[in-house]
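Here it is, the structure in full.
All protein chains but one are shown in place.
Per-chain residue numbering starts at 1, and chain names A, B and C are given in the order in which the chains are listed.
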Amino acid sequence: MEAKEGTRMAWAAAVERAIVWSIVAACVAGGAVSMWVLLGGAALCYERAWPLPYARMAIELDALSAWFMLPLSIVGAAGAVYGQAYLPHKSRGKRLAAWWWYGWLLASMAIVFMARNAVLFLIAWEVMTVASFFLVTMDDENAEVRYAGCVYLVAGHAGTAILIALFVVLGTARGGEAFAAGGSVLPQAGALFVLAVAGFGVKAGLVPLHVWLPEAHPAAPSHVSALMSGVMIKTGVYGIMRMLMLLGEPAAWWGWSLIGIGVMTGVVGAMHAIVQRDMKRVLAYSSVDNVGIIMIGVGCGVLGRALEMPVMSACGFAGALLHVLHHGLFKGLLFMGAGAVVHRTGTRMLGELGGLARRMRWTGVLMCTGVLAMAAAPVLNGCVSEALVLMSGLYGMQAAGAHAAAGVVALGGLALTGGLAALCSVMLYGVAFLGEARSRAGEVAEEVGEEMRMPMVVLAGLCVMTGCGAPLTLMACEAALTAVTGALAPGVLRVPFGLLTGISSVALIGAGVGAVVYIVRRRLRRAAMSAVQPTWGCGYAQPTARMQYTGMSFVQPVVRVFGWMVSMREECALEEVAFPRAAEVRRQVDDVAVRRLYAPFSVMRKVLERVRMLQHGRVHLYLMYIVVTLLLILLWKAR
Amino acid sequence: MMARAWADAVLGLALAPLLGGIIVRIKARVAGRKGAPLWQPYVELVKLMQKGVVYSTTSTWMLRMAPAGIVAGVGVAVLMMPFGGVRGVISFEGDVVVFVLVLGVARVLTVLSALDTGSSFEGMGASREMMLGVMSEPALLIALAVVARQTERCTLAEICAVAQGGAWAAQWPVLALVCAVMGVMMIIETARVPVDDPATHLELTMIHEVMVLDHSGPDLALMQYAHALKMWVWGVLCVNMIMPKWSAWWMQTLAGVGGVVALTCVIGLVESSMARWRMNKLPQLAAGAGAVALLALIIEMWRR
Amino acid sequence: MTRLLVVLPFVGALMALLPRQAGLRRAVLVAVAALHAAGTLICFIVRPEIRAGAWLGLDEAGLLVLGISSALFLAVSIYTVVYLQRQEMPGLHLHEHNEPERVFCGCLLAFLGTMTLVTASRHLGLLWVAMEATTLVSAPLIYFHRTQRSLEATWKYVLICSVGIALALLGTVFLAAGIPAHASPADLTMERLVGSGGMVQVEWLKISFICFAVGYGTKVGLAPLHTWLPDAHSEAPSLVSALLSGALLNCAALGVMRAHQVCVAHGLAAFSQDILMVLGIGSVIVAAIFIIGQSDYKRMLAYSSVEHMGIVMLGVGLGGGAVSGALLHAVNHSVTKAALFMAAGTILETCRSKQVQDVRGLRRRLPWTAGIWLAGFFAITGTPPFGAFISEFTIAARALASGRWLISVLYLGGLAAIVAGMARIVIEMTGGVPGQGMAHGRVREPLALVVPPLVLLGVTLVLGVYVPAGLWEFLQRAAAALGGGQ
Partner (left out) sequence: MQVIDAIMVGMVLTCLLLLGSSRLGAYIRIVAVQGIVAAVVPLVAHGHGIGLQAAVVSAVTLVMKGIVFPRLLFRALYAAGVRREIEVYVSFPVSVLAGVLMLAGSCWLCGRLPLGAEVSGLAVPVAMFTVLTGLFLIVSRVLALTQVVGYLTLENGIYLLSVVLVPQQLFVIEMGILLDAFAAVFVMGIAIFHISREFDHIDTQAMDELADWRASKETE
């Protein structure tokens, strides 16, 4: 009996390993192919009839698709390896289910990126939603996971409904096929653009359509969160870019609105990120703000294209495209690091963590890489794309007339977003990994195993490489870039290339200088002899770990200024006497969109109550409905 | 050309600590004391370099590595800063943006190393520093962008060349506003009165000084040197904005140094004449700077 | 062949009434169902031609509905056997005194027979007779569990449907009145009405179509005539609900489509299409309102039937490519809804409550049924790769392409709202852990309760990714008669 059970376990393990490595192999293959396409290979097409109304099995891997395939294949493979070590505490059935849906998620995303037929695209799109839904609701014992799943599904379906409208209208306008590359500008292009932003914005997590994101991403297992946050929300970005390609020459107001949405998304997302207590929620909201950065880039690109300012356009789109990859890399890394923390400490609450960098050295270093990338520090990749977008904003300010204001909105908004993102990164790492542990959970933590570290190491390495070798990345991106910017004059790309070369040189020089200084300082004769003492408490006798700055107190000065952006309720039960005994402060942070925008709709439920009186239970009423209907239709039609 | 750029950079790296000495000397004089010699900061740096270090039991590699990183960051900023009419050692289209980012990474590292000690005092300083950073970066970028709008290029060299090109005559209102923003920025970034009082003895009111409480020996030296470099960079930036064009490079350089020294004296006088503001007025200061920058932009746009 | 199909179930009904021992009776039930399904299949393969002036005959639309009904009945009959067995077992059943089983089986078979007659009748009078017969025969089925609630449901069902159908009779009379006296007015065979177009006077035709739409529409469950539907579906045994929702509603819809066919033949397509569209979209909206915040999962399914029947009518009303889409949607809806009702039956037997808040943690208690429940939810809400998506897409495509913006918005918005309503319920039911007072632990699921719904879901899954060319042409031909076609 025991033996039989043992063999079954062994079999299951073997099967799982086989699945994982086949996923990895597939990802590597996909990445290789898309690299080949990006480096000048011809676009791969596959097309055949499909016995389904309106459907054609049309798939094409052109430069843009290939570019989005890159983060998918990288994060997908890393996530698979990571998940193998992350999942085992689950039951066998759950593990297999997890892998089944993980595979579907990857496959459907790949098809989303490559589909060239509306029905195929929509099917892949929805399969992607469903697969990720099942991954999100894996631990459906607790209520908030179920809530997250519900919100996620509803949001997904609402988005799809809009997309159906989009594709049908576009398809009819283009004579049947929505993806037919027609250069001519359609009369209803503006409406289509709005539909596209609304429909894809749900998936991309544009404010105020982002509400599902901070619920769903933390609920999923961490390698899935990495995939969702790193890649899946980019399908929305992809959709918007693809639509821009299909809609032909953009109008200036498109750029304006994209920039506006981007700034709103970035700032609001970052503001919400810094006030969260849950590590993974912080990361989820920071994904929102990164999407905002991407959108600002796209907006600058579109505006530049509309105003015939090729350099601005090129910089904007380049920044957006690069940030898609970069954010995928470092956000994947961060979620995996957070997963490692959850794995070892069993908690996601920042308030209970602290000092992990000493107990989980590897994870600490890797997380530090991640947050520095998120804080747009040179040497790491985050700053590259941000610099490009800022650059685009700078050029945008040189536009004639009122359009210069768009540039300054982009510039200022992005600067603010970047600052908040930096604050968020510092808060995350500083509270969780530096200082002293704030609870027992933080003290018992120990380093995670090889197979969980390896994927993170790979991602971190890629973050550094894309940070220092930025021009090469842009070279790989060039084909995709020209696809979205339209044909560019020869000299145009010189500017972004120059900027990236400058950044990487700065990065390398800075790194070199830093290394030299550090080594020299180590070499100093006396400095070698160093004493170790407890932190100086400024004369305070016995400091405890609880006295440290928490995340909330760390961001408090900023919240005092920008607090109106998040709906935060704070009640302080402090008794007004000479010597107050116990005081407690309770802070409640909700998503501003939920509180201010969607909550008001709850009055609808009252209205619906009234309407439900229709189903009153009295058979007479029911019969009267019949008579009334008959009479109404007679009056309406029988003339 | 490159040689001159290097020469200017080295000059900056060498002269930076002097500024601190000058300020102390001025304050002492105003207070009626004799004051320490001008080269006092150099002496302190050397002394600290020879000491051993004390690390907190709480701290990790961050506390040990950050100082080097910070010095590197600010040092690169020095290399990027045009001075004496020649472009910086590192200069390329769009280096404005990178310049801001580089200063940003220096700040982030400072804050992280402060948090590394787990002391609530340093946490206090760290959070205030980040707040100032969040508030000031947009203002700075916009201010730079206003000038960049006049020169159709986005390099520090061109931006500084505007003023030296004698654009003041044409567009003095814009440039004056931009200079005001720059001045505020310099005070915020270099943590001087009225934003921060480096000479106070009450940790609760510090911003920058409280973050380096647990640094000691060579680390402390590096932090102080980095801070000095920061002052130099900002000084040069502000001076560049108002420095007229001179014929010869060496004259330009000398004028530049003179300008920076003069600016430092002004700061010293300000410090000895007023006290630091309450913490909750600082955001208003930064926001005000941002507003002024926007005003400059509006004027600029309206002018066209 | 057609006659045989019509007669067979009635014979089976008589045979079911006779024997004493239950086993034999159930055997008869399944056997007849299987035979009937086989016969229908043969009809699909060798299409028996319709003789001129014949009252019985299967055209495309009729054959389609017949196919659906027959297939569902086969699946349900297998389910029924186990269901009845469980009713006998002491511990398992909910209700003390059920209706005598022989009556139940007899009525089931007779129900099949009447539905066959509806699909096969070419004469509108005959169609009416058959339609009313389905109502009367299915009434005892709803009253299987002799409870007050089921009795109330039965009463409402019988009364409302009878009155509604009486209006349809009125319509029939008007139609006959519209035919000039010299041309033997009472001969209301389809070929005559459709064939030599323009024979009926337009005013009579209009009035009669309105009566048909309201009359048969009552039985289809179009809002606001749907009021009997949630009661009947929630109180009937689940397998009966499956038949009502999957088969009967389509038969009634066929009645409306016949009238529409006549209108199309008389060039009144626009007239009838308007009415159908309004009723259809209205049903979608009303269903959405009642599904949001629904506390009874069987009523939820019932309202979703209202919604989907509305979608079918909307598709027929939109014309063009939407008609074939609507017919395809009828197929998808029937199989999915039947599967869902079967799952609901198992859940009800296990958890002993129709209230959503009494059902938790199905994934742990009934893994297979929970899987069916979730999959069915995705299928019924039109999530790819299930069939409902493609049919709903076809209808949306037509609505948007023909520039009916209001209808498109209401349609897509209604669908999204319904997803919102159902998602909450379904996720709460499948997920979570059984609360206090609820039984824990996994429950055995007999194969016969799991396999039929799985097969049905498999069908709609296949239809979602692959619509055989033959089937599509078949639908196109059926649609052509209904004023559809590309």
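Throughout what follows, a contact is a pair of C-beta atoms (placed from the backbone, for glycine too) under 8 Å apart; a residue touches a chain by one contact, two chains touch by 3 or more.
Since we're looking at a predicted model, the values are computed, not measured.
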item: Omitted chain's touching partners, listed by label; value: A, C
item: Candidates C:M1, C:A54 or C:L126 - the one touching the absent chain; value: C:L126
item: Options C:F10, C:Y83, C:F144 or C:F290, residue touching the unrepresented chain; value: C:F290
item: Sole residue of C:L151, C:V433, C:L454 or C:A480 that reaches the chain not shown, by the stated touch rule; value: C:L151
item: Sites on subunit C contacted by the missing partner chain, in the whole complex; value: 123, 125-126, 128-129, 132-133, 136, 139, 143, 146, 148-149, 151-156, 158-159, 162-163, 166, 169-170, 173-174, 176-177, 181, 184-187, 201, 203-204, 207, 230-231, 234-235, 290, 293-296, 299, 357
item: Residues from subunit A at the interface with the omitted partner, ascending; value: 609, 612-613, 615-620, 623-624, 627
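The rule we apply is simple: only the chains that are shown with their structure count from here on.
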item: Chain centroid nearest the full-protein CA centroid; value: A
item: Mean-CA-position distance for subunit C and subunit B (Å); value: 77
item: Whole-Å separation of chain centres (CA-atom averages), subunit A against subunit C; value: 44
item: Where subunit A and subunit B are represented by their mean Cα positions, the distance between them in whole Å; value: 35
item: Two or more partner chains touched - positions in subunit C; value: none
item: Touch list for subunit A against partner subunit B, complex; value: 354-355, 357-358, 364-365, 368, 372, 375-378, 383, 386-387, 390-391, 393-395, 397-398, 400, 402, 404-405, 407-408, 411-413, 415-416, 418-420, 422-423, 425-426, 429-431, 433-436, 495, 498-499, 501-503, 505-506, 509-511, 513-515, 517-518, 521, 524-527, 529-538, 543, 545, 547-549, 553-558, 560-561
item: Residue numbers on subunit B that touch subunit A, as the complex places them; value: 49-62, 65, 67-69, 71-73, 75-76, 79-80, 90, 92-98, 100-102, 104-105, 107-108, 111-112, 115-121, 123-124, 126-128, 130-131, 133-135, 137-138, 140-142, 145-146, 148-149, 152, 154, 203, 213-214, 217-219, 222, 279-280, 283, 287, 290, 294, 297, 301, 304
item: Of all residues in subunit C, those that touch subunit A in their complex; value: 155-156, 159-160, 163-164, 167, 203, 206-207, 210-211, 213-214, 218, 224-225, 227-228, 230, 271, 274-275, 286, 289-290, 292-293, 321, 324-325, 328, 363, 378, 381, 383-385, 389-390, 393-394, 396-397, 400-401, 408, 412-413, 415-416, 419-420, 423-424, 427-428, 430-433, 465-469, 472
